[in-house]
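Following: one structure in structure tokens, then a few remarks.
Removed from the display is one protein chain of the complex; every other protein chain stays in position.
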Amino acid sequence: MSTIEKKRPKVFEYFQSEDQFAGGVAFCAGCALELNVRFISKVMGKNTVLVGTPSCSAPVLNGQNVAAWHKLGHYACTMTGVASSATGLARYYQRAGIDANVVCFTGDGCAQDIGFQTLSGAAERNEKMIYICYDNEGYMNTGIQRSSATPFGASTSTTPVGSQSQGKTTGSKNMPLIMSMHDIPYVATATLSHLEDYAQKLVKAKEKAKEGFAYIHVFCPCLVGWKIPMDDSIQVCRAAVRTNYFPLWEAVDGKFQMTHKVNKPKPVQELTSRLGKFKHLNDENLAILQSKVNKRYKLLQALCEAPE
Amino acid sequence: MSAQNRVSNQTKVITGNAAAAYGAMLCRPDVVAAYPITPQSELIEQLAQFHADGILDCEYVTVEGENSAQNVVCGASMAGGRTFTATSSYGLVYMYDAMFNTAGYRAPVVMINVNREPPGIHAVCSGQQDMISVRDTGWVQLIAETCQEILDLTIQAFRLAEDYSIQLPVIINYDGYYLSFLAESVNIPAIEDVDKYLSVLKSQPKRPTLIPGEAIGCGSHGIGMGYVELRRKHMAAMDRVMPIVDVIDEEFGQAFGRRYGGQIETYRTEDADIVLVTSGSAVGTARTVIDAKREEGMKVGLVKLRLYRPFPVLRLSDALKGKKAIGVLDRSICFGWGCGPLYMETKAISSNIGHVPMLSFIDGLANMDITKEHIGQMIDTIFKASQGDSYQEVTWLP
Partner (left out) sequence: MAVTEKKECCIFETEASWSYANSHLLCLKTGEWRTERPVVNREICNSCGICFTYCPPQCMVDDGDYYKANLEFCKGCGICAKECPKGAITMRSEGDYANECPK
């Protein structure tokens, strides 16, 4: 019998502490968000104060009466108030010389819709904090309703498929790019299939948050909302990267670069065919979605290649 | 001489907005959130100038909307800071969702609300509709009559909000235009005297705050009886506010030589047959009319409502008991009851004061002046009602 050399994947080097969450918490079986939130708690350190809001993460991030599901600091607020509450916290901690890592942690519905104004305001003021948006492309906790992150053609409970409708009729906001136009020190995209890349970005965000606003947009599939098997979340993330549907990049002080180059991107159908929410997608709409993906990637490429 | 005393520790002619800014500056807030709205803008501009001149040492956050302003001060307060913001009408209702958070988290935030008519009809004019539209958010609300009182009440507000037995956010209301832009002679205390007045707070226990690394969660879900318990505690704290407002006013009087009567101020009510109840800058006008009517032999008195939330039931009952007729002047309207809101709340204590004629007067909407003639009319109407004449319960003026 050959001896086993137990390996630790390289991503372990980024862990500052053990998982701060209780062993059993109420996320769906196979939910990428659970991996996301536990990962963050290991990489970001114990002086992290999470600012959260009603969402899929709320039942776990929020305490219940005097008890809680995790040992990180946490501040609960309304969806309209995430970045602003975090501003208040961060400003006071700085003034009082308290060492704190203030991290807003919300879904796309909050970041891109109802909480967008306050996020944009905090970014423009270059507040010293991190904002992590987990993008599951809709309001999942309330029942899979569409948000401005829901892609073109997707079926949701408010853009359902019927005789008069083929899903969402408009494309999604390019949120990370919008954030990169706020003149902030750090913007990045990440996903749960490329964890080493994600860890590096979390570490860099924490460092850059000492200078100003850091924003990370995480592609985080929802198995219930997207209608995928519960063992497929990581594969879906991988497919999103491989099709250039969700490219992995970062902008450090306004300088763009791809952090994971995909040499031969697959057609977006490799992603949509895995997702029940696109089951109804006809060829015409698939082509429109593909053209949106291509256009977005071309723009990103141009930004990466732009001279200094 | 300290930077602050270069501009304070003297008597100056300043506007109501400036008085509020001085009041806030003297209390050394840690975090101030600022978003402009007419008629409050000059207040935050004055604070910005103080900040730029090194007179106000704080985190001055120029937010992108009032909703954010409220969340900023609530977050900073929960982190342990002393916080302040100011707004008016539309801004106040824009921060409505966040106000529930601030009160529910028992954050001792102090906020100025410059009374201006809010939604329904676009208006950039004085009115108290904004103040009454947030009455059930769980905040303490006080109302100022003069520019001096604005400054004094702002200082008292920090003392009240941060009192360990209270821990509630406080709004100071004052009339837009009539007080915000009115310049009066105001005595601005020395900052050391204000420090001394507030120093009692330092000897009290520390309230809980969100300390990083300590596994603390702020704003956890209240489940079942836990939620009910917190609501009861909030209600109990509101009850404790009333006597403490009187105590604080007396302490302020001893420290600075100015007293305002606490929850309410009674003016010539002891032997009065009829009483007019009102609040804000209209009180100043009413005093003149009361004096004139007294000259004519009418036994009329005035009650100035300073504390609006919680409603000063006991003090008001004492002042109004045994009177023959009572009129309440509102600068707002209570939809659903067809009368003024302060009137409605005063009427609710009828069982304490006796079922006598009570009259509601609605005046001063849309920056239409509440004139001496109007108040004279009101008093005449109350008098006739006290004599047994039939009367209209609700009168709109002019």
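When the chains are written out, they are named A and B in that same order, and each has its own residue count from 1.
Quick note on the criterion: contacts are C-beta pairs under 8 Å (C-beta built on N, C-alpha and C of every residue); 3 or more make two chains touch, one makes a residue touch a chain.
As the structure is a computational prediction, the values presented were derived from the model and not from experiment.
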### Message
With the missing chain put back, one of A:G23, A:G97 or A:P307 would touch it. Which one?
### Response
A:G23
### Given A:S17, A:N65 or A:Q145, the one touching the chain that is not displayed
A:N65
### Task
Would you mind spotting which of B:Q141, B:S220 or B:T346 touches the chain that isn't drawn?
B:S220
#### Entry: Hidden partner chain, residues of chain A it touches
4-9, 11-12, 19, 21-27, 29-32, 34-35, 38, 63-71, 74, 192, 195, 229-235
### Task
State which residues belonging to chain B touch the missing partner chain.
104-106, 167, 207-208, 214-222, 225-226, 229-230, 232-237, 239, 313
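In this section, only the chains that are shown with their structure count from here on.
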### Query
Using CA atom averages as chain centres, what separation in Å is found between chain A and chain B?
44
### Query
Given the complex with chain A, which residues does chain B contribute to the contact?
30-31, 33, 58-59, 61-65, 67-81, 83, 97-98, 101, 210-223, 226
### Message
Looking at the complex, which residues from chain A come into contact with chain B?
### Response
46-49, 51, 62-68, 71-78, 80-81, 83-89, 91-96, 98-101, 117-118, 120-122, 124-125
